[in-house]
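First the structure, in the form of structure tokens, and then the observations on it.
Shown here: the complex without one of its protein chains, the others still in place.
Showing chain A:
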Amino acid sequence: MELSELQHRLIKRLRDGLPIGKRPYANIANDLGTTEETVIETLEQLIAHKVINRFGMIIRHRALGYQANAMCVFDIGDDAAPDIGKAMATLPYVTLCYRRERVAGVWPYNLYCMIHGRDRLTVRAQIRHLIARLELHDAPHKVLFSKQCFTQRAGKYGAPTASASLSASGAASTQTIPFPIKSGKYHEQA
């Protein structure tokens, strides 16, 4: 969809987050020189057109004690991949699920899912459950646990999915991080 000038300005204004107060949309309207009603209508349009995927708190899962983060990748036949992807996404411990292009000769995997859990033991049990449930015993796969996270902030244009994104999500979420994570110095985690 073609975005209007106001939609662009609103998107830009909200990248830093919503002002937390009684009338957040009136506050934004004031910044943008428009009315609260217009801001509300414009946001509704952006949600209806799926320019905004989700509206709320982007939580930092590690801070909540979700220390283990596994990206599981599977090589699934192209015909079966859509059904398996949909089924995978319904499992309660799967937080993100994507089909991605393979890289010939290097990376045969095309179905990705993220599992966030409190510890690796739990996550490993969930992966065993997933494989049994979806009958993926014969599908080549790998489990890539994360060791460190050095940036959870999102890119300039971003919007990927919750930090966690997060992570290997490849989704799109802009995250500005209050405490310093950026730059080469990273934190040893889990």
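Rule of thumb we're sticking to: a residue touches a chain if its C-beta (ideal position, glycine included) is under 8 Å from a C-beta of that chain, and two chains touch if they have at least 3 such contacts; residues count from 1.
Here, contacts and distances are computed from a predicted model.
Chain not shown in the complex: UniProt lists it as "siroheme decarboxylase", one of "siroheme decarboxylase", "Succinate dehydrogenase subunit B", "Sigma-70 family RNA polymerase sigma factor" or "Electron transfer flavoprotein alpha subunit". Of the candidate positions A:9, A:99 or A:141, contact with the hidden chain is made by A:99. The chain not displayed touches chain A at residues 1, 3, 11, 14-18, 20-26, 36, 40, 43-44, 46-47, 49-61, 63-64, 66, 69, 71, 82, 85-86, 88-89, 94-103, 106-107, 110, 112, 114, 116, 142, 144-179, 182-184, 186.
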